[in-house]
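Note that one protein chain of the assembly has been removed; the remaining protein chains are unaltered in position.
By letter and in written order, the chains are A and B; residue numbering begins at 1 in each of them.
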Amino acid sequence: MDIVAVLADSFRTAFGPIAAAYALAAVGLNLHFGYTGLLNFGHVAFMMTGAYGVAVTVDQGGPLWLGFIVGVVGAVVLGLLFGLPTLRLRVEYLAIVTIAAGEVLRTLLRSGGESSLTRGVFGIQRFADDFFAANPFDRGSYGWGRFAYSERGLWVLVIGWSLVALVTLVVVQLARSPWGRVLRAIREDEDAARSLGKNVFVYKLQSLVIGGVLGALAGMLLAIDRQSVNPDTFLPVLTFAVFAIVILGGPGSRLGPVVGAIVYWFVIQFTDRFLREAIAVGWIPESVIDSTDVGAVRFVLVGAMLMGLIIWRPQGLLGRREEVLLDAD
Amino acid sequence: MLALTGVFVVTAATPVWPQTDDAEPPVETEDAEPPVEADTSEPAGAGSVEHPESLRGTLRDPDGQPVVGVEVVVSQDGTEVGRAESGTDGAWALGLPGPGSYQVTLLVETLPTGIGLRNPDRSTLLDVRVQPGQSRPISFALGEGRVSGISRVTRFANLAADGVRLGLILALASIGLSLIFGVTGLVNFAHGELVTFGALVAYFFSASGAVGNMPLVMATILAAVFGGMAGFGLERGLFRPLRRRRTGNVSLIVVTIGLSLMLRHIFLVVFAGRPRPFDEFTIQTGFAIGPVSLRPKDWAIIVLCSLLLLLVGIMLQRTRLGTAMRAVADNRDLAESSGIDVDRIIMATWVMGAMLAAVGGVFQGISETVVWDMGFTLLLLMFAAVILGGIGTAYGALVGALVIGLASQLSTYWISPKFRIGVGLAVLIVVVLLRPQGIMGRRERVG
Partner (left out) sequence: MPTEQSGHSSPPPPSPPPPPPSAIPILRIERLRKQFGGIVAVDVERLDVARGTITALVGPNGAGKTTLFNLVCGFDRPQSGSWFFDGRDVSGRPAHRIARSGMIRTFQLTKALSKMSVLDNMLVAGAAQRGEHLLSGLVPPTWRSQERALVDRAAVMLERFELDRMASEYAGTLSGGQRKLLELARALMAEPSMLLLDEPTAGVNPVLVQSILTHVLALRDDGMTILFVEHNMDVVMSISGRVVCMAEGRVIADGSPDAVAADEAVIDAYLGRRREA
């Protein structure tokens, strides 16, 4: 049992580009759930839109920056598609409409053959060359022993976390503004906000679209990091991983998404590696779980995390209990 | 050098995540590229340098003549990978994204008049394993068509009948979803797992061999019993305490989502990722009543579902318990002030709803197959049914489910089956836009 390797791997993942992307997605979902009280169960669809926006644009011959724009526009459209029918109604309706969004989008992306726009199940590769051409880091490994990144990984990581920092600053600024104050009022009691003259629907829509765009940015980062997209890159359960991150970090808190992403990935990766090692070394008999089950066990853990947090510590790590949506009126 | 990796989903006996010792956390799946093999004897389009795996075949009629224009659909885990059409030489081929287990379906309706499958129940091959680099041949034995030339009317009628079947199964599964919302205000996103649970319990008792091989009928009853117990456990152990704590709606919904995630992946570990059918009632040929030809098990399911739903309807209308349920679902405070023990009614609703969902799961497993996430796959359709019919009412769930079932199956008359899930979402969005309370619901509950 090489616990050092397990730990190093967990740290590497927790601070790496994937965690940065998830933190980005979490800032968006935090805006939805933490600040506005929206239940967006289709955040993965925003991520897919961003990823495919970039990939398809470059695949069709366009420049990378145009791909970003396409992805962002796609996210705005998707946000409107989700929000316009549902945001005037009870909070459950957005959840119900979005729960299958990821799966529907995945089905759409799978259809079509290799020569279609999205290239069906084969996906798109080699669209991130421009990004890596701009990499200032020389070839090599950066870090200590096993806790190290390649020059490509480091580049994505640096860009990713910088983006997270920028986006966090913007969202914090918004949260501190009167706009953010209205959002908090809406989260707690929509009718009270209406009675004071606030157009609740418009605020919720704005929040949904902005958070969705952030999700799209996260998807782009993930796509660039692995330099390929295909319909199975974004499984629908991703939304709930991001949910777990938001709640773990603290819904409505400013640094919650960042801390949540780091801690989440550490825990998940640790569990994954530890279990695999334990099985390999024989601590856990293969009849109970074998290595192919470890992935599923991870999501059992995520589900348990979601339930446990909401029931026992809904404010997560950084949130404030008084501000958390716990009690009914 | 960082080799460019395609992302492949490896199934066979594995769930969706393989084990790799990669630098990246394997949330999504990753596998090294299989060795490249250029096989020049392949028909064009059967595979490329990057994707050498493929499936192929040649269709010939009993006289040895090639059969042209027949469509073959290849899917994986229920989602379509691609389709191919037999050419003038009767040959078809389809490139695959990678090695693994696939399902191959010959679309019987594309067979020309007079030609049919020798074994109509073998129109779908469930577990076709493709090794890395392999181009695997598939054969479909064709003979004199039993159903020679399916007319449009017949096809439409068959789809409609299948829509009724699906609708009735959905109704069984969704009554609980609707009524639980009605009496407690909770939207239970884990309801799909109650459906899967029923199918898994029945599989365990009948087909898995773990406790002998019970006849499926008995196993279904056990599934209902265990389902009811699950409903009891969830209400007693989880939701009632949370309600006592005055937990808000939004938090409860997140709890159900977490529960759904947990249960689904526990099922995945226990049951594994492959779809597995029940032992009984597998191979059946169509049995025609009038223009409609369904397999006997589907006819049986239609009859049984209707009986069950009729029983539920009688219970809701004629018994004190049923009347109390409807009263609480309609207006909880009013019911409470009339002396109804609301907690008891809520429990009864949970148990009944869970039992019906479990039976629905068994029927769905008989009709199609048993998969670890079958309930979750149906969840969107269930929500569409419940919202369309009117959330909070039992009859609404029935009406909505029938409409959704029909729409879902009939839509394949015009559009490809892979877009069926889109039909459900489209119906949902349209209903929410135009009449969010559904057909039989009340506007005030909608917000």
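The rule is short, and it goes like this: contacts are C-beta pairs under 8 Å (C-beta built on N, C-alpha and C of every residue); 3 or more make two chains touch, one makes a residue touch a chain.
Not measured: the values here are computed from a predicted model.
J.: Where does the absent chain touch, in terms of which shown chains it meets?
T.: A
J.: In the full complex, which of A:97, A:182 or A:208 touches the chain missing from this view?
T.: Candidates A:97, A:182 or A:208; residue touching the omitted chain: A:182.
J.: On chain A, what residues meet the omitted chain?
T.: 170, 173-174, 177-182, 184-185, 188-189, 191-200, 206, 322-324, 329
One rule holds in what follows: only the chains that are shown with their structure count from here on.
J.: Which of the residues in chain A end up touching chain B in this complex?
T.: Per the stated touch rule, the residues are 12-13, 18, 37, 39, 41, 81, 84-86, 88-93, 95-97, 99-101, 103-104, 106-108, 110-111, 113-114, 120-123, 125-126, 150, 152-153, 225-228, 230, 232-235, 237-238, 240-241, 243, 247, 265, 268-269, 272, 276, 289, 291-300, 302-308, 310-311, 314, 325-328.
J.: Spell out the part of chain B that touches chain A in their complex, as residue ranges.
T.: Within the complex, chain B touches chain A at residues 2, 4-7, 9, 13-19, 23-29, 48, 50-51, 79-82, 95, 97, 187, 189, 242, 245-251, 253-255, 257-266, 268-269, 379-380, 383, 387, 416, 418-419, 421-422, 424-425, 428-429, 432-433, 436, 445-447.
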